[in-house]
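Removed: one protein chain of the complex. Kept in place: all other protein chains.
The block that comes next holds chain A.
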Amino acid sequence: MAESEPQERNYDNMVKMVEDLNRDLEKLLEEIEKLTVQATWMAYDMVVIRTNPDLANSMRRLEDAFLSCKEEIEKKWQDVQTE
């Protein structure tokens, strides 16, 4: 009869613990959900940013423009030289 009481207490505690745990876990799950969503968004954004063709295109354009400009300038000089 002496052991039954702490067991009961323990049980109560256990119940409380479990309840707390459940609550915590739920909260955590919610947080994790949020975080996962955020992380996925982040990843998505990252992917979007990284796989953004605008930059590459713009860079290519820049390159093309630069090269065309260079060619033009060189042409000019060459033409001048030739002429």
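The working rule: contacts are C-beta pairs under 8 Å (C-beta built on N, C-alpha and C of every residue); 3 or more make two chains touch, one makes a residue touch a chain; residues count from 1.
To be clear about the criterion, contacts and distances are computed from a predicted model.
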When one chain of this assembly is omitted, its UniProt record names it as which of these: "SYCP1 protein", "NADH-ubiquinone oxidoreductase chain 4", "Sodium/hydrogen exchanger" or "isocitrate dehydrogenase (NAD(+))"? "SYCP1 protein"
Mind pulling the chain A residues that touch the left-out chain? 10, 14, 17-18, 20-22, 24-26, 28-42, 44-46, 49, 52, 54-55, 58-59, 61-62, 65-66, 68-69, 72-73, 75-76, 79-80, 83
